[in-house]
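Only one protein chain is missing from this complex, and each of the others stays in its spot.
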Amino acid sequence: MGEVFLELKEIKKSFGGVHALKGVNLTVKKGEVHCLAGENGCGKSTLIKVISGVHAADEGEVYIDGNLLKGFGPIDAIRLGVQVIYQDFAVFPNLTVAENIAMNHALQTGKKFMDWKESREIALKAMKQIGAHMDPDVLVERLSVANKQMVAICRAILEDAKLLILDEPTTALTANEVEKLFAIIENLKSKGIAIVIVTHKMEEVYGIADRLTILRNGANVATGDIKDFDRPTFVKYMTGRDIVEANYRPTEIGDEVLRLEHLSRKNSFDDVSFSLNKGDVLGITGLLGSGRGEIADALFGIAPAYSGKIILHGKQISIKSIDDAINHKFAYVPEDRLTQGLFLERSIADNTIAASITDYFKGGKLQYGAMTQAAETWIKDINIVAPSSEPLIKTLSGGNQQKVVIAKWLNTHPDLLILNGPTVGVDIGAKADIHKILHQLAATGVGIIIISDDLSELVQNCNKIIVMSGGSVAVELNSSETSESMLSAMLNGKVEQEAAK
Amino acid sequence: MEKLKKSLKNCDKNTVTLLGIAVGIVVIMAMITPDFLQGSNISSMAFQFPEFGILCFGMMFCMIADGIDLSLVGTANLSGIVAAVIIMSMGGSPVSIIIAIIAAILVGALCGLVNGYLIGQLQIPAMLVTLCGGQLYTGLGVAITKGPAITGLPDSLQKIGNGSIGGLIPYSSIIFVAIAVGMNFILKYTVFGKQLCFMGSNATASRYAGINNLRITLLTYMLSGILAAVAGIIIISHYGSAKSDYGTSYTLLTLLIVVLGGVAPSGGRGKVLGVALAIVILQLISSAFNILRFDSFFKTLVWGLLLIVVMVAKAIIQAHPIKFRRKLS
Partner (left out) sequence: MKGIFSKKNMTTNEMFVVYIILALSLLIGLVNPAFFALSTVFGTARSMLITSIFALCEMVIIISGGIDVSFPAVASFCLYFTVSIMNNFHIDSVVFAFVCASLFGLVWGMLNAVLIGKFKIPALIATLGTSSLANGATLVYSGGREISNIPNSVDALSQKFLFSVANATGGKSALTVFIILPIVLCFFMHWVLKHTMLGREIYAIGGDANAARIAGINVMKTQFIIYMAAGVLTGIAGISNTILMRNANPSNLMGAEMMVIAAVVIGGTRITGGHGTVVGTVLGVLLITLVSNNLIMLGVPNYWQTFAVGLIIVIGTSITSLRAKKIALSPKL
């Protein structure tokens, strides 16, 4: 690692009275991989936008390559070697790989004419540099998510990037792909490029990052070498709480609610079996692509299983469509609440009854009084912060929005509730509320399955945990027998195992 | 009085604005020419607006579903032609009229079903489907009539479009009001209506919530097809003949009315009352033009201009909501 490339001193930024950054410091050296961590809402995104010139800091100093910068915009940042790769990559699906990679270069150099040969050469050179192998003439829309990310990285390094910022780069990658990405990062690191990885998942960054800065509520809470942080310390700084808390231990385990026998779906998961009793809260984890999300899709009828049995309360059932799932009183709180769970332009009340509209059709018409009442009851019961059920749901915070999504499903009185990443982007208070509700539901006999990559969430809130890998159940544990660090080690081991395949 | 005040306060800004515009037009026209408030004018207005007014509700539902229906006029004409053919071939008896009406509605439903299938199942954009579908249905109408209009429809049929209660309230107006009330009920108080709003708001979330998007789409376009058929029946009874190219300007007019009435082109919301008021406003303007002897060409120009003005106004208001909120409160 060489000299300092990026230095931020006491950066402050507010948006209309809300203090997003309250005096943040950050130092990144050339050839260093620096992890910028924090929960959603801690200020990571705002900080990135300050570094890349999208926002100007209200106070504080930005030094790039030793030079103090004032009033610079995105194009200036790019010229200084700062490149950001956002979560959705911002690539053009209808253009070829070569064109995507060479596009920014062409725009930056103010070209008027398209040189196809040069674009191809540039693209091949960039791909060789990072070890990616793709057909430069294929349209990007045909690529997998991981390869699309490769295209975005190739595009970034072309511009003589000196600082590469990756925003949550491993979210949509499988274990293999994560390994490939890390190899590329090592490669870039050896070339003296400074790298910042923004994340809230420490276990994946363990193998690659050198140093770590943790933000909470817009301020620094910790900085140091990665080896000085273990998981409990990491989480403690991120959330501000000690993680030693009451772990969920059901007072009594009742009859079987759900059992899966040898459930399979080609290319998704294979021979999955487990059972869930009254009072159990089952957690499923594993890296993306391990089958953890695919099981949920199968249970909810989005991508049904091809073979195997699903047994509900002792009776075998068949789930081939979302209709089937709902008819069997299954409920699913999906991963991406903005696109899959919320009707942003509609009221809280509307969002609450969206999955149970038919229940309110009495006497020949919909009963709005009953709908409003139901919504207001849920607002009270789950502690949703809102003046009434009237406001549009887009005015609520992430945590409260998620609570409404959960209320939507609770309003259908489900027998099985599956939640995929239920507390992503949710503040601490709302997280605790959500976990409390889930425990109460489990005690009443509702089957609860939590799919998550937040290991502490699983250890604290589930009494049984399944780790998936490569489409099969790798191990099933009682949470009393394990801990976050054990699970984390297991997952990291899986990464190496799969990469070796 | 208190109830009236309260219900006025509960009305959203858009409805109040429309009411204001309607009243404003009546006042201005009454000042320009007293003929405007004459019974004969009001009566002729009352006979005119149901034709395109009913089409507007069809367009409205499709737009709430985040789609559009550009085939309404084609469907209306085709339905009217089918009805006319049945009536004329059965000698114009009352029975034939009843059968013809049923057949016309079936035709409308079928056209809507085709639209809905292409849009909902094959996922072809609504604009393309209904633009081409309109040509198809019109073409079918031309094929059936072999070109010229079918004339000589019996008086008993013509009573629907031209008759009235006590010489004052046209049957067609009553039909319109009944449909408006029905549409409002469907939209607000049925499961279908509610699910339609959800689907138009976010089709992915709606699917994840267990709403059958395909079913809602099929029903929506079938409904607009049926409404078009009803409009078609009223048209042929009003004019006593069935043509394949009647009302070509109505497509733009319905779009203008629906947009003015507060339905967002991006889908998910709309109020029947808003659209109804917009229908009234456009009818007032149309009659005003007639009285002032502006020809129909002028109407085409003005409808286009109004659509642009309304869209620009909405764009500006949306970009500066705070400024306008303060102004109107």
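So that you can tell them apart, the chains are marked A and B in the order they are listed, and the count of residues begins at 1 in each.
Here, a contact is a pair of C-beta atoms (placed from the backbone, for glycine too) under 8 Å apart; a residue touches a chain by one contact, two chains touch by 3 or more.
From a predicted model like this one, the values you see are computed outputs, not experimental measurements.
**Q** Could you tell me which of A:95, A:172, A:338 or A:428 touches the chain that is not displayed?
**A** Of the candidates A:95, A:172, A:338 or A:428, A:95 is in touch with the missing chain.
**Q** Looking beyond the chains shown, say which of B:138, B:173 or B:195 touches the absent one.
**A** Final answer for the missing-chain contact: B:138.
**Q** Which of these touches the unseen chain: B:91, B:147 or B:167?
**A** B:147
**Q** Which chain B residues touch the hidden chain?
**A** 68, 118, 122-125, 127-129, 131-140, 142-143, 145-147, 249, 252, 255, 259, 265, 295, 297-305, 307-308, 311-312, 315-316
**Q** Using the document's contact rule, name the residues of chain A that touch the chain not shown here.
**A** Listed in rising order, the touching residues are 74-75, 86, 90-95, 99, 103-104, 106-108, 111-114, 116, 134-135, 138, 141-145, 147.
The rule is short, and it goes like this: only the chains that are shown with their structure count from here on.
**Q** Between chain A and chain B, what distance separates the C-alpha centroids? Give it in angstrom.
**A** Result: the chain centres lie 46 Å from each other.
**Q** Any idea which chain A residues touch chain B in the complex?
**A** Within the complex, chain A contacts chain B at residues 322-323, 325-326, 332, 334, 339-346, 350, 354-355, 357-358, 361, 365-366, 408.
**Q** Which stretch or stretches of chain B touch chain A in the complex?
**A** 185, 188-191, 194-195, 197-198, 201-202, 204-212, 268-269
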